[in-house]
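On to chain A.
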Amino acid sequence: MTGALGAGILQLAVVAAGAPLLRGLTRTLKARLVGRRGPGPLQPYRDLGKLLGKEAVVSSTTSWIFRVTPYVLAATMLVAALVVPVVVARPPLGFAGNAILLMALFVLGTFFLALAGLDAGSAFGGMGSSREVAVAALAEPTVILAIFALAMRAGTIDLGGVVERLGDEPALALSPGHLMAFAAFFIVMLAETGRLPVDNPATHLELTMIHEAMVLEYSGRYLALVEWASAMKLFLFLSLLANLFLPWGVPSATTPAALGLGAVVLAGKLLVLAAALALIETTVAKLRLFRVPELLAGSFVLALLSVTTVFLLR
Partner candidate 1 sequence: MMAVCNLLAFLGLLAALLVVWRQSRPGRLQLFVAQSALLAALAAAIALYSGHRELLVVAAAFAVVKVIVVPRVLRRVVVGAPVRPVAPGRSAGLKLLGAGVLVLVSYVVMLPVTAATSLPTAGAIPLAFAASLLGLFVCVSGRDAFTHILGFLVFENGIFGLALLGAYGLPILVEAGVFLDVLVIVLIMEGVVVQIRREHASIDVDRLRELRG
Partner candidate 2 sequence: MRLALLLAVPLMGGLALLLVPGRARRPVHLLASALTLAAALAVAAGVVQAGVLAAADGMLRADALSAWMVVLVAVVAGLAALEATRAAPPEAARWFLPLFHLFVFTMLGAVTTDDVGLMWVAIEGTTLASVFLVNAERSRESLEAAYKYVLICSVGIALAFVGTVMLYFADLSVLGAGEHALRWTMLVDLAGAMPARLVQVAFVFLLVGYGTKAGLAPMHTWLPDAHSEAPAPVSALMSGVLLAVGLYGVLRFKVVVDVAAGPQFASRLLGAVGLASVAVAALFLWRPANFKRMLAYSSIEHLGLVCLGVAFGGPWGTAGAMLHVANHGLAKAALFILAGRIRAAYGTADIAAVRGLRGAMPVTARGFLTAMLALMGLPPFGLFVSEVMIFRAGFEGGHAVVAVLAIGFLVLAFGGLLRALHAMLDGEPPAAVREISAWTAAVPVTIALGLLVLTGIAWPPGLAAALERIASAVGP
(Lines give C-alpha, C1' and ligand atoms only; values in the text may rest on other atoms or scores of the structure.)
Protein backbone atom coordinates (compact mmCIF):
# COMPACT_ATOMS: atom_id res chain seq x y z
CA MET A 1 0.00 0.00 0.00
CA THR A 2 2.79 2.38 0.89
CA GLY A 3 4.42 1.37 -2.35
CA ALA A 4 1.36 2.37 -4.25
CA LEU A 5 1.16 5.65 -2.37
CA GLY A 6 4.82 6.31 -3.04
CA ALA A 7 4.32 5.53 -6.72
CA GLY A 8 1.40 7.94 -6.80
CA ILE A 9 3.42 10.73 -5.26
CA LEU A 10 6.32 10.03 -7.59
CA GLN A 11 4.07 10.08 -10.61
CA LEU A 12 2.46 13.33 -9.51
CA ALA A 13 5.87 14.86 -8.98
CA VAL A 14 7.17 13.66 -12.34
CA VAL A 15 4.22 15.12 -14.20
CA ALA A 16 4.08 18.38 -12.27
CA ALA A 17 7.81 19.04 -12.41
CA GLY A 18 8.57 17.40 -15.74
CA ALA A 19 5.92 19.08 -17.82
CA PRO A 20 7.66 22.47 -18.20
CA LEU A 21 10.92 20.69 -18.94
CA LEU A 22 9.30 18.69 -21.77
CA ARG A 23 7.86 21.85 -23.23
CA GLY A 24 11.20 23.64 -22.95
CA LEU A 25 12.95 20.71 -24.54
CA THR A 26 10.60 20.72 -27.51
CA ARG A 27 11.19 24.44 -28.00
CA THR A 28 14.95 24.05 -27.82
CA LEU A 29 14.94 21.18 -30.28
CA LYS A 30 12.75 23.18 -32.61
CA ALA A 31 15.08 26.15 -32.43
CA ARG A 32 18.10 23.97 -33.13
CA LEU A 33 16.37 22.31 -36.09
CA VAL A 34 15.84 25.65 -37.79
CA GLY A 35 19.38 26.74 -36.96
CA ARG A 36 18.71 29.08 -34.05
CA ARG A 37 20.32 28.77 -30.62
CA GLY A 38 17.02 29.36 -28.89
CA PRO A 39 16.33 29.39 -25.15
CA GLY A 40 17.59 26.55 -22.97
CA PRO A 41 15.25 23.73 -21.99
CA LEU A 42 14.83 25.28 -18.52
CA GLN A 43 13.33 28.50 -19.84
CA PRO A 44 9.68 27.54 -19.02
CA TYR A 45 10.59 27.32 -15.32
CA ARG A 46 11.99 30.83 -15.43
CA ASP A 47 8.89 32.04 -17.25
CA LEU A 48 6.63 30.45 -14.66
CA GLY A 49 8.66 31.94 -11.82
CA LYS A 50 8.50 35.38 -13.37
CA LEU A 51 4.75 35.14 -13.94
CA LEU A 52 4.13 33.98 -10.36
CA GLY A 53 5.87 37.06 -9.05
CA LYS A 54 3.75 39.44 -11.07
CA GLU A 55 0.45 41.04 -10.21
CA ALA A 56 -2.60 39.45 -11.83
CA VAL A 57 -4.79 41.92 -13.68
CA VAL A 58 -8.40 40.79 -13.97
CA SER A 59 -10.96 42.62 -16.03
CA SER A 60 -13.83 44.04 -13.99
CA THR A 61 -16.37 42.64 -16.46
CA THR A 62 -15.44 39.03 -15.77
CA SER A 63 -17.29 36.67 -13.46
CA TRP A 64 -15.98 34.06 -11.03
CA ILE A 65 -15.52 31.58 -13.86
CA PHE A 66 -12.58 33.56 -15.13
CA ARG A 67 -10.81 33.32 -11.79
CA VAL A 68 -11.71 29.69 -11.09
CA THR A 69 -10.68 28.33 -14.46
CA PRO A 70 -6.89 28.27 -13.93
CA TYR A 71 -7.33 26.29 -10.73
CA VAL A 72 -9.77 23.92 -12.38
CA LEU A 73 -7.35 23.37 -15.25
CA ALA A 74 -4.40 22.64 -12.99
CA ALA A 75 -6.51 20.43 -10.74
CA THR A 76 -7.93 18.31 -13.57
CA MET A 77 -4.47 17.77 -14.98
CA LEU A 78 -3.10 16.75 -11.59
CA VAL A 79 -5.93 14.27 -11.10
CA ALA A 80 -5.35 12.99 -14.62
CA ALA A 81 -1.71 12.50 -13.65
CA LEU A 82 -2.93 9.94 -11.14
CA VAL A 83 -5.01 8.12 -13.78
CA VAL A 84 -2.61 7.88 -16.71
CA PRO A 85 0.08 5.19 -16.59
CA VAL A 86 3.19 7.37 -16.60
CA VAL A 87 5.98 5.69 -14.67
CA VAL A 88 3.94 2.73 -13.42
CA ALA A 89 1.40 0.65 -15.26
CA ARG A 90 -1.09 0.80 -12.36
CA PRO A 91 -1.30 4.33 -10.95
CA PRO A 92 -3.10 5.03 -7.63
CA LEU A 93 -6.40 6.02 -9.19
CA GLY A 94 -6.03 3.10 -11.57
CA PHE A 95 -9.06 1.38 -10.10
CA ALA A 96 -11.18 4.12 -11.62
CA GLY A 97 -8.62 4.73 -14.28
CA ASN A 98 -10.26 3.95 -17.54
CA ALA A 99 -10.27 5.91 -20.73
CA ILE A 100 -13.66 7.45 -20.14
CA LEU A 101 -12.69 9.08 -16.84
CA LEU A 102 -9.56 10.43 -18.45
CA MET A 103 -11.47 11.98 -21.33
CA ALA A 104 -13.98 13.47 -18.89
CA LEU A 105 -11.14 15.19 -17.04
CA PHE A 106 -9.65 16.59 -20.24
CA VAL A 107 -13.02 17.78 -21.48
CA LEU A 108 -13.77 19.42 -18.13
CA GLY A 109 -10.61 21.50 -18.49
CA THR A 110 -11.41 22.39 -22.09
CA PHE A 111 -14.95 23.32 -21.12
CA PHE A 112 -13.83 25.74 -18.42
CA LEU A 113 -11.15 27.24 -20.61
CA ALA A 114 -13.65 27.87 -23.38
CA LEU A 115 -16.05 29.51 -20.91
CA ALA A 116 -13.25 31.69 -19.55
CA GLY A 117 -12.34 32.75 -23.07
CA LEU A 118 -15.90 33.92 -23.59
CA ASP A 119 -16.15 35.45 -20.13
CA ALA A 120 -13.87 38.42 -20.70
CA GLY A 121 -16.01 39.47 -23.62
CA SER A 122 -13.13 40.23 -25.98
CA ALA A 123 -13.49 39.33 -29.64
CA PHE A 124 -10.38 37.14 -29.72
CA GLY A 125 -11.38 35.15 -26.67
CA GLY A 126 -14.72 34.26 -28.18
CA MET A 127 -13.12 33.34 -31.49
CA GLY A 128 -10.57 31.15 -29.76
CA SER A 129 -13.27 29.46 -27.70
CA SER A 130 -15.46 28.67 -30.66
CA ARG A 131 -12.51 27.20 -32.55
CA GLU A 132 -11.33 25.22 -29.55
CA VAL A 133 -14.77 23.73 -29.05
CA ALA A 134 -15.06 22.86 -32.73
CA VAL A 135 -11.68 21.12 -32.73
CA ALA A 136 -12.36 19.35 -29.43
CA ALA A 137 -15.74 18.09 -30.61
CA LEU A 138 -14.04 16.46 -33.57
CA ALA A 139 -11.01 15.22 -31.69
CA GLU A 140 -12.54 13.67 -28.56
CA PRO A 141 -14.38 10.83 -30.30
CA THR A 142 -11.17 9.87 -32.03
CA VAL A 143 -9.25 9.69 -28.76
CA ILE A 144 -11.92 7.44 -27.27
CA LEU A 145 -12.08 5.25 -30.37
CA ALA A 146 -8.31 4.91 -30.64
CA ILE A 147 -8.05 3.87 -26.99
CA PHE A 148 -11.00 1.51 -27.43
CA ALA A 149 -9.27 -0.12 -30.36
CA LEU A 150 -6.38 -0.95 -28.07
CA ALA A 151 -8.70 -1.93 -25.24
CA MET A 152 -10.54 -4.39 -27.46
CA ARG A 153 -7.32 -6.09 -28.47
CA ALA A 154 -6.16 -6.20 -24.87
CA GLY A 155 -9.54 -7.31 -23.56
CA THR A 156 -9.82 -4.60 -20.92
CA ILE A 157 -10.82 -0.95 -20.86
CA ASP A 158 -8.49 -0.30 -17.96
CA LEU A 159 -5.50 1.73 -19.20
CA GLY A 160 -3.09 -0.07 -16.90
CA GLY A 161 -4.39 -3.40 -18.13
CA VAL A 162 -3.83 -2.36 -21.74
CA VAL A 163 -0.26 -1.32 -21.01
CA GLU A 164 0.51 -4.58 -19.19
CA ARG A 165 -1.03 -6.70 -21.92
CA LEU A 166 1.01 -4.93 -24.56
CA GLY A 167 4.10 -5.19 -22.41
CA ASP A 168 3.63 -8.96 -22.38
CA GLU A 169 3.25 -9.14 -26.13
CA PRO A 170 5.18 -6.30 -27.79
CA ALA A 171 4.66 -7.73 -31.32
CA LEU A 172 1.03 -6.71 -31.01
CA ALA A 173 2.14 -3.08 -31.07
CA LEU A 174 3.15 -3.39 -34.73
CA SER A 175 -0.01 -5.08 -35.96
CA PRO A 176 -1.81 -3.05 -38.64
CA GLY A 177 -4.76 -2.16 -36.42
CA HIS A 178 -2.49 -0.92 -33.68
CA LEU A 179 -0.53 1.21 -36.13
CA MET A 180 -3.75 2.77 -37.37
CA ALA A 181 -4.76 3.63 -33.83
CA PHE A 182 -1.31 5.10 -33.25
CA ALA A 183 -1.56 7.38 -36.30
CA ALA A 184 -5.06 8.46 -35.28
CA PHE A 185 -3.99 9.16 -31.70
CA PHE A 186 -0.94 11.07 -32.84
CA ILE A 187 -3.03 13.39 -35.02
CA VAL A 188 -5.54 14.13 -32.26
CA MET A 189 -2.69 14.64 -29.84
CA LEU A 190 -1.49 17.43 -32.12
CA ALA A 191 -4.98 18.93 -32.16
CA GLU A 192 -5.71 18.54 -28.45
CA THR A 193 -2.48 20.07 -27.26
CA GLY A 194 -2.57 22.87 -29.80
CA ARG A 195 0.45 21.96 -31.91
CA LEU A 196 1.14 22.44 -35.59
CA PRO A 197 -0.45 21.88 -38.08
CA VAL A 198 -3.70 22.55 -36.17
CA ASP A 199 -2.63 25.43 -33.92
CA ASN A 200 0.68 27.21 -33.61
CA PRO A 201 1.86 27.40 -29.98
CA ALA A 202 4.61 29.88 -30.81
CA THR A 203 2.61 32.74 -32.24
CA HIS A 204 0.13 35.38 -31.26
CA LEU A 205 -0.97 36.01 -34.81
CA GLU A 206 -4.57 36.69 -34.03
CA LEU A 207 -6.21 35.30 -37.14
CA THR A 208 -4.88 31.80 -36.74
CA MET A 209 -4.50 31.20 -33.04
CA ILE A 210 -6.78 28.96 -31.00
CA HIS A 211 -5.33 28.24 -27.58
CA GLU A 212 -3.44 31.53 -27.29
CA ALA A 213 -6.59 33.48 -28.15
CA MET A 214 -8.47 32.00 -25.20
CA VAL A 215 -5.79 32.81 -22.65
CA LEU A 216 -5.12 36.28 -24.01
CA GLU A 217 -6.78 37.99 -21.04
CA TYR A 218 -4.81 36.11 -18.37
CA SER A 219 -1.80 37.52 -16.57
CA GLY A 220 0.36 36.93 -13.53
CA ARG A 221 -0.22 33.77 -11.48
CA TYR A 222 -3.38 32.93 -13.44
CA LEU A 223 -1.39 32.80 -16.66
CA ALA A 224 1.29 30.76 -14.91
CA LEU A 225 -1.31 28.17 -13.87
CA VAL A 226 -2.83 28.02 -17.35
CA GLU A 227 0.57 27.60 -18.99
CA TRP A 228 1.57 24.96 -16.47
CA ALA A 229 -1.68 23.06 -17.05
CA SER A 230 -1.26 23.10 -20.81
CA ALA A 231 2.32 21.86 -20.42
CA MET A 232 0.99 19.02 -18.25
CA LYS A 233 -1.61 18.21 -20.88
CA LEU A 234 1.12 17.81 -23.49
CA PHE A 235 3.14 15.72 -21.05
CA LEU A 236 0.18 13.44 -20.30
CA PHE A 237 -0.73 12.97 -23.95
CA LEU A 238 2.84 12.15 -24.89
CA SER A 239 3.09 9.72 -21.96
CA LEU A 240 -0.11 8.02 -23.07
CA LEU A 241 1.25 7.77 -26.59
CA ALA A 242 4.55 6.45 -25.30
CA ASN A 243 3.10 3.85 -22.97
CA LEU A 244 0.16 2.69 -25.05
CA PHE A 245 1.94 2.41 -28.36
CA LEU A 246 5.56 1.80 -27.40
CA PRO A 247 4.76 -0.55 -24.53
CA TRP A 248 8.21 -1.47 -23.35
CA GLY A 249 9.65 -1.06 -19.87
CA VAL A 250 6.60 0.15 -17.98
CA PRO A 251 6.92 -1.44 -14.53
CA SER A 252 3.95 -3.07 -12.87
CA ALA A 253 5.71 -3.40 -9.53
CA THR A 254 6.16 -0.41 -7.25
CA THR A 255 9.61 -1.13 -5.83
CA PRO A 256 12.00 1.83 -5.93
CA ALA A 257 14.29 0.12 -8.42
CA ALA A 258 11.44 -0.62 -10.81
CA LEU A 259 10.12 2.91 -10.47
CA GLY A 260 13.54 4.38 -11.19
CA LEU A 261 13.91 2.22 -14.25
CA GLY A 262 10.40 3.19 -15.35
CA ALA A 263 11.27 6.87 -15.02
CA VAL A 264 14.42 6.48 -17.09
CA VAL A 265 12.62 4.52 -19.83
CA LEU A 266 9.85 7.08 -19.88
CA ALA A 267 12.38 9.89 -20.20
CA GLY A 268 13.92 8.16 -23.21
CA LYS A 269 10.57 7.60 -24.92
CA LEU A 270 9.47 11.17 -24.27
CA LEU A 271 12.72 12.48 -25.68
CA VAL A 272 12.09 10.53 -28.90
CA LEU A 273 8.51 11.79 -29.12
CA ALA A 274 9.57 15.36 -28.38
CA ALA A 275 12.13 15.15 -31.16
CA ALA A 276 9.46 13.80 -33.53
CA LEU A 277 7.14 16.61 -32.50
CA ALA A 278 9.83 19.23 -33.10
CA LEU A 279 10.64 17.70 -36.46
CA ILE A 280 6.99 17.77 -37.53
CA GLU A 281 6.54 21.32 -36.34
CA THR A 282 9.50 22.54 -38.33
CA THR A 283 8.50 20.78 -41.56
CA VAL A 284 4.74 21.24 -41.62
CA ALA A 285 2.92 24.48 -42.29
CA LYS A 286 -0.18 25.38 -40.36
CA LEU A 287 -3.34 24.22 -42.04
CA ARG A 288 -6.00 26.63 -43.10
CA LEU A 289 -8.81 26.40 -40.60
CA PHE A 290 -11.31 24.85 -43.01
CA ARG A 291 -8.94 21.95 -43.62
CA VAL A 292 -8.56 21.10 -39.94
CA PRO A 293 -11.86 19.18 -39.81
CA GLU A 294 -10.64 17.13 -42.80
CA LEU A 295 -7.50 16.18 -40.94
CA LEU A 296 -9.51 15.21 -37.88
CA ALA A 297 -11.99 13.31 -40.04
CA GLY A 298 -9.01 11.42 -41.42
CA SER A 299 -7.80 10.52 -37.96
CA PHE A 300 -11.32 9.50 -37.00
CA VAL A 301 -11.45 7.20 -40.03
CA LEU A 302 -8.16 5.64 -38.99
CA ALA A 303 -9.40 5.04 -35.46
CA LEU A 304 -12.65 3.58 -36.77
CA LEU A 305 -10.71 1.27 -39.08
CA SER A 306 -8.57 0.19 -36.21
CA VAL A 307 -11.68 -0.79 -34.25
CA THR A 308 -13.30 -2.60 -37.17
CA THR A 309 -10.21 -4.60 -38.03
CA VAL A 310 -10.48 -6.12 -34.56
CA PHE A 311 -13.85 -7.56 -35.57
CA LEU A 312 -12.79 -8.48 -39.10
CA LEU A 313 -9.74 -10.42 -38.03
CA ARG A 314 -11.40 -12.12 -35.09
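Everything below uses one rule, namely that contacts are C-beta pairs under 8 Å (C-beta built on N, C-alpha and C of every residue); 3 or more make two chains touch, one makes a residue touch a chain; residues count from 1.
Keep in mind how these were chosen: all candidates are chains of the complex that A comes from, given by their letters.
All values reported here derive from a predicted model rather than from experimental measurement.
Candidate 1 is the one that touches chain A in this complex, out of the options 1 or 2.
Across the complex, chain A meets candidate 1 through its residues 171, 174-176, 179-180, 183, 288, 290-291, 293-295, 297-298, 301-302, 304-305, 308-309, 312-313.
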